[in-house]
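For reference, the structure I am asking about is given below.
Up next, chain A:
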Amino acid sequence: MIELKDVSKTFTLHNQGSAVIEVISNVSFAVAPGECVALTGASGAGKSTLMRMIYGNYLTQAGEIRIGGLDIVRSEPRDIIKLRRDVLGYVSQFLRVVPRVPTLDVVAEPLRALGVPAGDAQDRASALLTQLNIPERLWPLSPTTFSGGEQQRVNIARGFAHTYPAMLLDEPTASLDAANREVVLSLIEDAKARGAAIIGIFHDAAARARVCDREIDVSRFTPGMAA
Partner candidate 1 sequence: MTDQAYNFAYLDEQTKRMIRRAILKGLAIPGYQVPFASREMPMPYGWGTGGVQVSAAVLTPEDTFKVIDQGADDTTNAVSIRTFFQRTAGVATTTSTSDATVIQTRHRIPEEALSEGQILVYQVPIPEPLRFLEPRESETRKMHSLEEYGLMHVKLYEDISRHGHIATSYAYPVKVEGRYVMDPSPIPKFDNPKLGDMAAIQLFGAGREQRIYALPPYTQVVSLDFEDHPFEASKADHPCGMCGATDSYLDELIIDDAGGRMFVCSDTDYCEARQAAGHKGKDAA
Partner candidate 2 sequence: MTPLLSVQGITKRYGAHIGCADVSFDLYPGEVMGIVGESGSGKSTLLNCMAGHLTPDAGQVVFDTRTDGPRDTITMSEPERRMLGRTDWAFVHQHARDGLRMGVSAGGNVGERLMAVGERHYGDIRAKATDWLGRVEIDASRVDDRPTTFSGGMQQRLQIARNLVTGPRLVFMDEPTGGLDVSVQARLLDLLRGLVRDMGLSAIIVTHDLAVVRLLADRLMVMKSGRVVEAGLTDQVLDDPQHAYSQLLVSSVLQV
């Protein structure tokens, strides 16, 4: 489902003497449907960078990244947008939304973008918000004013609203209490069970052990960091 072949990335800092920083080189691995793979490595090893490359958020200089057959390194923006809408979900560490939009609509939006009627999308959003213990009185409010943990849960609800065949999870259990952590882990298990290919970053070793089938140490691909 997700396949990386000889993937490399450099940053060129034009405004700092055109310094070229090599961050990832020659990554190759694949994730099958129903499989969950953890990216590991020390902070700064490039886990989030690699994940952003897979999402198309960072430009990849060399290699292939195939998701459901589409090589996103060589795709038109509109194909990547379609991929993100239909196939590839991403739960980042930070919630980025239009201010003043109600939480319920924020969560329902990925479904609305797919053309799901407003009522059905909101039903699904309500169910997820309930599951993640966001009190109903907060639903009509914008999540921009919520606490960090609440924002994280809204972000997760949004990420799981649509049943994506491929998912990227960046620290999904960080800053969650035990009960909510349990909900998130079960959401991941459900996604795996329905056949989603998942790549995740988990600092939480117990969580990682529970949902991940394999681990990939990203430091191996980081020039200058390999042991």
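Regarding candidate selection, all candidates are chains of the complex that A comes from, given by their letters.
What we mean here is this: a residue touches a chain if its C-beta (ideal position, glycine included) is under 8 Å from a C-beta of that chain, and two chains touch if they have at least 3 such contacts; residues count from 1.
What you see is a predicted model; the values in this text were computed from it and never measured.
Only one of 1 or 2 makes contact with chain A in this complex, and that is candidate 2.
Those residues of chain A that touch candidate 2 in the shared complex are 11-15, 52, 56-59, 77-78, 80-81, 96, 98-101, 112-113.
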